[in-house]
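Then we have chain A:
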Amino acid sequence: MAQPTRVQSDEPQSDPRKAGAQAHGPVPIGSPTARPAFDDEHPPSAELISDCVHCGFCLPTCPTYTLWGEEMDSPRGRIDLMKAGLQGAPMTDSMVQHFDACLGCMACVTACPSGVQYDKLIEATRVQVERHHTRSPGDRAMRAAIFALFPYKRRLRALRGPLRAYQASGLPKVVRRSGLLDRLAPKLAAMEGLAPVLEKREKLPERVPAVGQRRAVVGMLTGCVQGEFFPGVNAATARVLAAEGCDVVIPRRQGCCGALSVHNGRQEEAERFARSTIDSFEAAGVDTVVVNAAGCGSSMKEYAEVLADDPAYAERARAFVAKVRDVSEYLAELGSVAPRHPLEVTIAYHDACHLGHAQGIRQQPRALLREIPGLQLKEIPEAEICCGSAGIWNVLNPEPARELGDRKARNIASTGATLLVTANPGCLMQVSSSLERQGTRMGLAHTIEVLDASIRGLPLSTLGPQ
Partner candidate 1 sequence: MSGTHGTEKTAGPVLGTSTDTVPPEATSATGTPGDKADAIAAVTRVARAALPANGLITDPTELRTYECDGLAHYRVTPALVVLPETTEQVAAVVRACAEHGVPFVARGSGTGLSGGALPRADGILVVTSRMRAIREVRAADQRAVVEPGVINLDVTRAATPEGYYYAPDPSSQQICSVGGNLAENSGGAHCLKYGFTSNHVLGTDLVTPQGDVVQLGGLAPDAPGYDLLGTVVGSEGTLGIATTAIVRLVRLPEEVRTLLVGFRSTDDAGAATSAIISAGIVPAAIEMMDALAIEAAEAAVHCNYPDGAGAVLVIELDGAAVEVEHEYEQVERLCREHGSFEQRLAIDAAERALIWKGRKSAFAAVGRISPDYIVQDGVIPRTALPEVLRAIADLSSSSGVRVANVFHAGDGNLHPLVLFDGEKEGAGEAAEEVSGAILDLCISHGGSITGEHGVGTDKAAYMPRMFTDEDLDTMQLVRCAFDPDNISNPGKVFPTPRLCGEVPGKRKKPHPLVEAGLADAF
Partner candidate 2 sequence: MTTLTRLDAAREALRSACGDVADATPADAVDGVPAALVARPASTAETAEVLRAAAAHQLTVVPRGRGTKLTWGRPPESADLVLDTSRMSQVLDHAAGDLIVDTQAGALLSDVQTTVGSAGQRLALDEPVPGSSVGGMLATNASGPGRVAVGTARDLLIGVTVVRADGVVAKAGGRVVKNVAGYDLGKLVIGSFGTLVVVTEAVFRLHPEPTARGFVTVPFGTAEEASRLVQTVMNAQLVPAAVEVDWRADGAGTFGVLLEGTPAGVEGRTAAAVRLLGTGAEAAGQPPHGWGVPPWDDDAPDGPRPTALKLTCALSGLGPVLGSLRRAATGAGVPVALRGSGGAGVQYATLPGSAPVDAVATVVTQARAVCTEHGGSLVVLDGSPETKAGVDTWGPVPAIDLMRRVKEQFDPERRLAPGRFVGGI
């Protein structure tokens, strides 16, 4: 209990205006020997921080603030912590804990009337955290396992199928020993019960020709989790694009886009994935790169920042970013030509954070869905609050993630819809286990699968249990 006596100023009588200045001069608070939190290499920008006017409008949309009601686990508080870091406060465990607790859902960016670019701030901060903070052994092991598993399609494949999660012998030791599989297994099981046609894994050709007159040539990212757990989504994406007149190029050699690394401050890894993704799509010679996973799309749109310091890639990254489109964004731009068949279904549309908040894409998927005759679209209450999936966050923070997932599931159920539609594999995994826990049986589908079913005139049953 030493902390309370370590107050800023022994002079309560002093003018608070000056107290601020006194308290936060260059002398770091906390341990006087500690290093300041951030080094000079791209710390969170003081200028971006200064855009925050402390109005608090972002608080109610922040999942961690709604969970815990604490300032330091709110966007405003995290910005304050960054400011403290810039002013010389050391990177304490507690400071890191609050940065780590951020889901990166970017709801705060949407909510902020003052235009604070929290996305840039937290990403810069995470890189600093990775550089300067030593995590606990358990945390390290879990993270190592995650980053040894997710970006690798072959390893992910070992997890597919109901019981394989436990066998998973094809996985590296670091993964098997970490306890990661125990955390994933129930989610995988729940998801397999709800998501459409998980079993079927169609092999996609390298080029899918346009149906009818060709209107464009587009590249398509297959993604890791999407590709392995929701192969149907990729197949549907290719079919819909083709139906709308696109030649779809699917480079064989594409790997992970690096979304998890970008969003978790693993700078070098992120750069590596970004370079190779750029390489493969440049080689494919496409004008547009279409992405169907919200998390992947949002990180690919950030490549310019990721590779800003790489002279060989900076310019190419900027050019690449200009080509990246979420599939719904692209289809809305393109305008539809393929006729839609009716689907008599009431759906709840869930804005994946990395689509809605991070890419600002909300109207396009809704507009596409509304084009389907017979389809009724319901809005989910508290739509702006994250479902708790947030990349790897739910694996690292299972308890709060479950709370958020349950909250989301309750809101989804309240719409009375029979099919949940969203655009991110993580959300589908996360929400499915919450829905199952609460006993709500409803189908889960990606936006593009619904479009695919409508264009092909498939029955509803192909979209999972109704």
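Picked so that all candidates are chains of the complex that A comes from, given by their letters.
Methods note: contacts are C-beta pairs under 8 Å (C-beta built on N, C-alpha and C of every residue); 3 or more make two chains touch, one makes a residue touch a chain; residues count from 1.
Computed from a predicted model, the values in this text were never measured in an experiment.
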### Among 1 or 2, touch partner of chain A in the complex
1
### Message
If we count contacts the way the header does, which residues on chain A are in touch with candidate 1 in the complex?
### Response
1, 3-13, 15-21, 23-24, 29-30, 50-57, 59-60, 68-72, 74, 76-77, 80-81, 83-84, 87, 89, 92, 94-95, 98, 112-115
